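Only one protein chain is missing; all other protein chains are in place.
Chains here go by letter, A, B and C, matching the order in which they are written, and residues are numbered from 1 within each.
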Amino acid sequence: MSTSPQHHNDFTQNRVLEGLKEIGKGMSTVLSHYFRPPVTLEYPEVMPDLSDRFHGRLCLLTKSDGTDLCIGCQACARVCPCNDLIQIEMHRDAQKKPVIDQFTIDLGRCIFCGNCTEVCPVDCIKFLPDFELSDFSREALVLDKKDLTLSGEESDQWRLVRGMEPLVE
Amino acid sequence: MSDEQNENGKTPTTNPPESGASAATKPAAEETVAPLIPAGLYGQVLEMANISVKHLGPDATGVEMIDIAPADLLRAAERLRDQHQFDLMMSCSGIDWKDHRESVYHLYSTKSHHYLAIKVTAVNDHSPSLFPVWPAADWHERESFDLLGIHYDGHPNLTRILMPSDWLGHPLRKDYKVDDPRLVWNER
Amino acid sequence: MSIQDIPGIFTEQGLKTEDLVVNIGPQHPSTHGVLRLITTLNGEVVKDMVPVIGYLHRSKEKMAESRSYFQYQPTLDRVEYLSSFFDHYVYVSAIERIANLKVPKRVQYIRMITMELNRITSHLLWFGTFLLDLGATSPLFYAFREREDIFKLFEDVTGARMMYNYYRFGGVNADLPPGWIERCRSFIRQMPHKIDEYESIVTKNPIVLDRTVGIGRMDQELCMKYGVTGSSLRASGIAQDLRKTNPYCCYDEIAFDVPVGTHGDVYDRYMVRMAEMRESCKIIEQCLDRIPGGDNQNVRNKQAEIDAAKAAAKERGEDPKSVPDLDPDWLIQGQKINLMTYKPPAGEAFTVCESPRGMLGCHMISDGTPKAYRVKWRGASFSNLSVLPELMIGNLYSDLMAIFGSLDVILPEVDR
Partner (left out) sequence: MYQPTPDFPEWLPRIFQKILDLFGLSVNWADWGSLLTVLWAVVVFTLIAVVAQASVIFMVLMERKVLAWMTQRKGPNRVGPWGALQTLADGVKLLFKEDIIPKGANKFLFTIAPALFFLPTFVFFGLIPFTSQLLAVALPAGALFVFAISSLSVVGLVLAGWASNNKYSLLGGMRSAAQAISYEIPLVMAVLGVVLFTGSMNIGDIVKAQQGPFWNWYGVLLTPVSLFIFFISTLAEVNRVPFDLPEAESELVSGYNTEYTGMKFALFFLAEYAALFAMSAFNVAFFLGGYFSPFGKFILELLTHQEAAQMTGPLQLGLQVEMLFWFMMKTYLFIFLAMWVRGTLPRLKPDQLMGFSWKFLIPLSLINIFVIAIEKFMVLPGGESVMNHLPILQPGSSLSSWAIWIVIAAVVFGGFFILMSRLLSEKLEARLAHR
């Protein structure tokens, strides 16, 4: 029932010439690669085309007119494998509407797993296909609300690319 | 729900279609081996060989679980290996139930393709080692000793395998706290 | 004063020689991770070898007890990074068994496709590094070229190249993107030709034959003695493949063979793994043809039809329930689960799957709280590595590369 790999008795015939022939075959395969176009990507000049689900930098989407979506429910903070990586401070204004004062993500410890983007009830925290995140100090890796939030048009562009209609109301 | 592990039928009576068929094609060369037991009946078979066995019923994947007293664990293990072709000891997972420790051996037979889980409660952290029956248990038991502090009597060289040899305490214990003064990062 | 008078140079048998104790690792180019082998060498022949493991121990099992089920899942990619889909499958199916969750057929097919693709990437990396250890440099780059294509496919589906975090309890994170099945099929169709290309360089190369035929021979008792599973066990002649003997997912609906070796030496392990790569291509091809609902575009069109029919039914005043819902096999999530506060019932499960390295088992004990009570991982490399000293004693030092490479052991799975 099993295709056992070819049997070993075919080594008993003239091994020296057989050996040279096999080495020749192997070398001809390697040489055939000599004339094939290189498959490597010259990174800084040529950017890789990433899928729209790429786990790059995190960002906070907004409505089309730029108002915040986040309701400060701490779902993302609670489901993150690195416990206290996302810190959110908020308060409720007069009409009981949540106002986010501070929303920091420490990219230095984030493992880009995507748990937060999945449990967000208002689809606010999402990934951007941007992977050039290196910086000169650990503090610079802690992104605060200003860096994270996308403008209205950017959010709509983000949604358009992924086939979702812009969030107008 | 399509019962994936369908050869361990839930109710012991149904004869597993899958493994039965493939088991039949096995050459019945080993006469000494008892006829193939349908999965899930190993507890009763051991009881017939007067080994005190507590049936714990199948776990969520249909693997039969039996609890054997440490006293006649070795006898049961030898019988399982010789009579019932359990030739592969997959893993020995130590569990810390706060007041006592327990080690669960998972066995697999490459001939009858059945699983079996044997639970052994460690009497004040001592339980007989299964190294004489399955040498594969060597590293697994050393790991349970290292991480949970279960001493396996009869194990050739019961030393720490994963943690550094001078580590204090057993990390997987529920009440484990890292209070080793030598570890500087402990202050954080 | 002649040389004989110098103390300590001569013994009764002549020149006093002693064995050279060499520390191979923990930082060494070919130990595939952090493994230390204290080897006693008599000249070039290995007299004794003691493996020391634990340098990469991050207590994967302790982490499970301090995180909720969903929080713990991304850490699985970091442990068995060469084939993390298998880790996820075993973990997720353990919880599905305990909580008795229904898994739609489409999800099982998606899981089979991604797992077999992951098996190919794992075997490709093994093939590349195995030959690099033997000294041939270029096969590594050919293997990585194919591997990059597969990573591109994974990136389209899960968003990440190696750290997938894609399976959920009773389903998957998101459906395959439209057009993905066609791209995957075109890749799988040209993969066997690429494997022929690898084999033309290596399989009958006399130097490779000299270095692998008859070396590190493992018969069946030795495998059972150390609990070796996976391709190394199959190379010794036992056709033990969980996908065939205890079928999980929908492997019993797929026709494929289990390659088995005859002599159990390094060459057979190499041949078995190369044959396994071809089998995986066959499996993926069949899965792509038989996946319920076909391409995602097809599922979306069907869903749109049903919604339109429902809306029309509502206008006509009939009860929208009368319009039949989407075929339950086409869904990608069995039942809605609030991932944040998910509490499976108390129970115990031991699920096993055939990972590229062997039997990967997860013994899960849950006690009804959002955190698992105890999770024990049965890594295949843990047992496969324990056989290395017995294989090495008596062989040459440079055989270590061939034998250790052929066992396909990765250290994070050993140390967990």
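To be clear about the criterion, a contact is a pair of C-beta atoms (placed from the backbone, for glycine too) under 8 Å apart; a residue touches a chain by one contact, two chains touch by 3 or more.
These numbers come from a predicted model, not from an experiment.
Of the chains displayed, those contacted by the omitted chain across the entire assembly are A, C. Only one of C:Ile201, C:Met224 or C:Val414 touches the chain withheld from this view, namely C:Ile201.
Contact with the chain not shown here comes from a single listed residue; of C:Glu116, C:Asp265 or C:Glu413, that residue is C:Asp265.
Screening C:Tyr81, C:Phe151, C:Tyr342 or C:Tyr397 for touch with the missing chain picks out C:Tyr397.
Only one of the listed residues, C:Val34, C:Val79, C:Leu131 or C:Val299, touches the absent chain: C:Leu131. Along chain A, the points of touch with the absent chain fall at residues 8-9, 11-17, 23, 26-27, 30-31, 33-34, 36-40, 42. Of the residues in chain C, those that touch the hidden partner chain are 20, 22, 28-30, 44, 131-138, 141-142, 145, 201, 205, 207-211, 213-214, 217, 263, 265, 396-401.
Simple rule for what comes next: only the chains that are shown with their structure count from here on.
For the pair chain B and chain C, the distance between mean C-alpha positions equals 23 Å. Chain C meets chain B in the complex at residues 53-54, 57, 59, 61-62, 65, 93-94, 97-98, 100, 102-103, 224-227, 229, 233, 238, 240, 245-249, 252, 347-352, 359, 361, 363, 365, 374, 376, 378, 382-383, 386, 415-416. Within the complex, the chain B residues that touch chain C are 1, 4-7, 18-19, 22, 59-61, 63, 65, 87-91, 93-96, 104, 106, 108, 110, 113, 115, 117, 134-136, 138-140, 143, 147, 160-164, 171-172, 174. Residue ranges on chain A touching chain C, taken from their complex, read 1-8, 11, 15, 18-19, 22-23, 25-26, 29-30, 33, 39, 50-51, 53-55, 75, 78-81, 111-115, 118-119, 127.
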